[in-house]
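Removed: one protein chain of the complex. Kept in place: all other protein chains.
Going by the order they are written in, the chains are A, B and C; count residues from 1 in each one.
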Amino acid sequence: MKYAMFWGCLIPAREPNYEVSVRKIMPAFGVKLVEMEGTNCCAPFGIQSLDYMSWLALAARNLCIGEEMGLDIVTLCNDCYESLLMVNTMLKTDHELKNQVNEILAEVGKEYKGKIDVKNMIDVLYDDVGVKKVKDAVKKPFTGLKVATQPGCHLTKPKRIHFGERKFDAFDELVRATGAETIDYDRRQSCCGGPLRGINDELARDVARMKLISIKNAGAECIVTVCPFCFLELDMSQLEIKRHFKEEYNLPVLHFAELLRMAMGMKLDDWETKSHRVPLNPLLKDRLQEG
Amino acid sequence: MKGEPRVGVFVCHCGVNIGGVVKVPKVVKYTKTLPNVAYAEDNLYTCSEAGIDSIKDAIKKYDLNRVIVASCTPRTHEPLFRAACKEAGLNPYLFEMANIREQCSWVHPKEPEKATEKAKDIVRMAVARATWLEPQTEPEVKIRDSALVIGAGIAGMTAATTLANQGFKVHLIEKEKEIGGYVRRLYKLYPTMEESSEIIEPIIEAVKKHKNIELMTSTTIEEVSGYVGNFNVTATKKDKKIQLEVGTIIVACGGLNYQPPKGLYQYGIYDHVITQLELDQILKEGRLGKPERVVMIQCVGAKKGEIRGYELESFPKSDTAKLLKKILRAKKEEGWPYCSRICCMNAIKNAILIKTASPETDVIILYGDLRVYKEYEDFYSKARDLEVKFIKILEIVTPEVTETPDKKLKVLAYDMLAGKEAEFVADWVALSTPLVPHKDEVILARMLKIPISPDGFLMEAHLKLRPVDTMMDGIYLAGVASGPKDVPETITSAKAAAARAAILMANKKMKSEAIIAVVNEDLCKGCGRCEEVCEYKGIKLEEAEGALIAKVIEAQCKGCGVCAVTCPTGAISMQHFTNKQINVMIKAAIGG
Amino acid sequence: MTKLSELEPKFMHEVANTPRGKGILACIQCGRCSSSCPIARLVDEHNPRQLMEMIILGSRDEVLHTKLPWYCLSCFTCLDRCPQGGDVAEVMFAIRNLAVREGNVPDGFAAQAGNLIKTGRVVTPAMMMINKREKLGLSKTPSTAIEEVQKILKKTTLDKMMASRRTVKE
Partner (left out) sequence: MEQPAVLVIGAGISGIQASFDLASRGIKVYLVEKSPSIGGRMAQLDKTFPTMDCSMCILAPKMIDCSHHPNVELLTYSEVKEVKGSPGNFTVKVVKKPRYVDISKCTGCGICVDNCPVEVTNEFDEGLGMRKAIYMPFPQAVPRAMTIDKENCIECGLCEKMCEAGAVDLEQKQEEIELKVGAIIVATGFDIFDPSQIPPYGYGRHKDVITALELERLLCASGPTGGHLVRPSDGKVPKTIAFIQCVGSRDRRHGNPYCSSICCKYAVKDAVLIKEHDPSARVCIFYIDLRAFGRGFQEFVNRAKTEYGIRFIRSNPGEITYDPETNGLSIWYEDTVTKKIENLKFDLVVLSAALIPRKDVGDLVKVLGIEVDPYGFLKSSSSISDPVDTTVPGIFACGYCLGPKTGDIPDSVSQGSAAASRAAEVIVGGK
């Protein structure tokens, strides 16, 4: 199974630990990630709000690179996934729109044909690899660990494009495959507040707080995310909330790749543990490299 | 009735309804001490098959010749228990119900002890009366297999064709010259937007051609007498008298579209303020052209006296003072207390017709509650897809319509959801008015002796389970006569009325209640006071051996007892409700 | 009291015909979107249902020239919760695109656009992160075709739109 790896901009710029974990677990499942050269911004929520055609053109350009490589594109970040998937779906179905976009892409000598699919790491692990294989790869299961899953809005919504509730349950199944217990909490389907970072930080923090309250009420011990925005938001805002609202949640936030990596017996390096603002130990003490 | 009275008493828990308040076992224990009581028991639900079987077994085992069930109302359950007594070989009129639910447990939920005592009193009275009950035989009535259908609108015609198809002779009488009624004048019908002619012309053809249907147009009914199975109807067609003898009657007189009074929203003052029916006719004749904006106002003529509490309750204080002036005005408006269920759909139908004819026209519907029920939600979505604007206004603040200098209409309304008062300049203002009872419904009701319900339409026997029957056996209601309905509901109720009428006519005979007046001819002076007061003309003076004696027409008498009370010499008594029986009950009540 | 002159009756039509705005026609004003929107709970001005109502009513000026459309964080909760398929989030994007054409762009979004035009991406790594990646043996950050992005954005006139930006009326 070979995929064109679209890292996006946030993971390389802010969360190398996510990239390291992904690179470590994928070979075990026979997944080969081929680097994509000369990609551009996937035009996430901010750019979509400015102009419709710019969004379609920028996203389509990345799709053309994938088509040239002849590989399906895999993304980790929900925003990239949402933008590329929606544009891919729209251009495949709406020929008149495809011609308009190709007219713009002609400026840079590219043409969108609609030959490939866009997948998220969760699609790869759930559909292509299969939960059974993931379960077999687990050496040290997290029995008893109460996990609140946060697949993220752009991975699961709008439901009409992302096959409805299936995505939520798929991610839960994958997390359960590592032995942990998934907790169903009230605001599982609502947003972490991430996209407002840089636009209105207090608001982003308050939205995150609503989610954290709900997770705490449901009795979860930690949060597992897919999207780097959710990771950053839920992790960083717990410190800001402690400062502003004097409320302690200490819910450690983990990328699913990190959770799976630890379940497969590997230990997190020291710099990776430090890049989590909410301390991972004492909850995951035996899974971390000492010192 | 030979032999000592042996009374069986069955006291019911009715689950919690009685048992939750009245100590039923105590009542049973007390009942056993009463005179003539041979057997007494209690059960959870006497109306269930278990209860029925225990009554039948007890009658045989204890050789009971009187049965009392102390439970709920005779209105729903007396026929059931009488049938049980009959199946056990006991005359059904040797049965008596003691209502310890509606008249006891339900009204005294807070005082169980007193309620239990009262239940004992009620049972004691019933036992006292039971000892004086006598067997009765129910008179049998012959039913003619012909029917009269009043009104040849879509309801009347459907009922007539349905009955005719089943081989019954039908006399279809229509007041107007033309048949087809209200629906025939309409342009298109929702939800399928079929032309009204596509629906109604085939039925009109069927009525005109059907050999079993005798159609009489421009005929009005003068008088209806007789009783179930033998109604004699006199009608006049252009001063020609017609006599008919029919077995059953179906009332399908339909309803009227409410004409708002002059001045309401300037109706009758500006000619571009019209009702939805008038708009429908304008669309039918294509006279609307391409207006710039049409505003429709819902619930015109509906009673807004009751201020919708919720709207005022949490209302921003700043606006309330300004709005109160309007609210008080709304309170004065008279109006119909019911929701006429078809006006929302009618407004949307007209809006869609306007938008398909001229998409540029801006159509705005001001509504309080949009009651687009059943599967018509798609129709509502279709209107929104055509960019019809639905704006929820605060109903208690009725919109104001004024004329602008350039002869257009200005509508001022408070848009509750945007929280602003908005003003629209419109070429036409359409008022959605309800369906209201026919003026001559009252006359028909008095003629047929069927009651009218508070909202002015004819009253059905039971709102839930007998929606097309009436209190009078043999008379049924079809269509809007018993309340606003849309076309599919009207057709369904017409077919239902036909089915109910067909039962009597198919059986050709029917047993009627035995509770009727009886004249003791020795005491009757022939004064005729009874004949005067009888509403149902069930008693008449007749020559008998040279003297005038009152004579009861058994099938026509409804057992109301007016004649018995009026009779100066006490010659008339009511079967099953003799003075003796009632006096004994009273003594038992006071005796304690 | 809103005079008719302040209302633009054709506004609903205009929004319905923008690429992502068709959902406005399905709205029945039930209120499910505004009561599930995480932002509406914290910011009183932001009320998706009332925004849709204003579009239907026609208050074009109030919608396109204020901060109203810019609170949404496109989490699509409203879109999934809308019983009539009213795609509220899509309509939000439609209004924002219309607002941008009218020159109404808040600073945060303009900064992202500026970054995109300059570096071809919205988030660019700090120097300190590039060195850290080196130390960890990770590849330098992925290569970006900056000229091609600029050519595309010139064609879609995004750069001109950003230039003609006016500050937003509070």
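Odds and ends about this structure:
We adopt the following convention: contacts are C-beta pairs under 8 Å (C-beta built on N, C-alpha and C of every residue); 3 or more make two chains touch, one makes a residue touch a chain.
Quantities reported herein were computed from a predicted structural model and do not represent experimental measurements.
Within the full complex, the chain left out of the display contacts the shown chains A, B, C. Interface note: of B:372, B:391, B:436 or B:539, the residue touching the hidden chain in the full complex is B:372. Annotation: of B:149, B:450 or B:496, B:496 touches the absent chain (contact as defined above). Among B:289, B:419, B:528 or B:568, only B:419 touches the chain that is left out of the view. What chain A contributes to its contact with the hidden chain is residues 159, 165, 168, 184, 186-190, 214, 217-218. Taking the whole complex into account, chain B touches the unshown chain at residues 14-17, 20, 44-45, 47-50, 52-53, 72, 76-77, 79-80, 83, 162, 165-167, 189, 191-192, 194, 199, 202-203, 302, 306, 308-311, 313-316, 337-339, 341, 369-378, 381, 392, 416-417, 419, 453-455, 462-468, 482-483, 487-489, 491-493, 495-500, 502-503, 506-507. Mapped onto chain C, the interface with the missing chain covers residues 26, 28-37, 40-41, 44, 47, 49-50, 80-85.
Note that only the chains that are shown with their structure count from here on.
In terms of inter-chain touching, the protein chains here are arranged end to end in an open line.
When every pair of chains is scored by its C-beta contact pairs, the maximum goes to A-C.
Here the CA centre of chain A is 63 Å from the CA centre of chain B.
Note on chain placement: the centre of chain A and the centre of chain C lie 22 Å apart, centres being C-alpha means. Here the spacing of chain B and chain C, counted between their Cα centres, is 57 Å.
Touching of two or more other chains is recorded for no residue of chain C. Taken together, the chain C residues at the contact with chain A in this complex read 18-20, 36, 38-39, 41-43, 70-71, 73-77, 79-80, 87, 89, 93, 96-97, 100, 105-106, 108-109, 111-113, 116, 120-126, 129, 132-133, 136, 138-139, 141-145, 148-149, 151-153, 155-158, 161-162. Chain A contributes residues 7, 9-10, 12-14, 16, 19-20, 35-41, 44-54, 57-58, 61, 104-105, 107-108, 153-154, 157-159, 189-191, 193-196, 198-200, 203-204, 206-207, 210, 271 to its touches with chain C in the complex.
Every residue of chain C that touches chain B in the complex is listed here, in rising order: 1-4, 7, 9, 12-13, 16, 25-29, 49-50, 53-54, 56-57, 59, 84.
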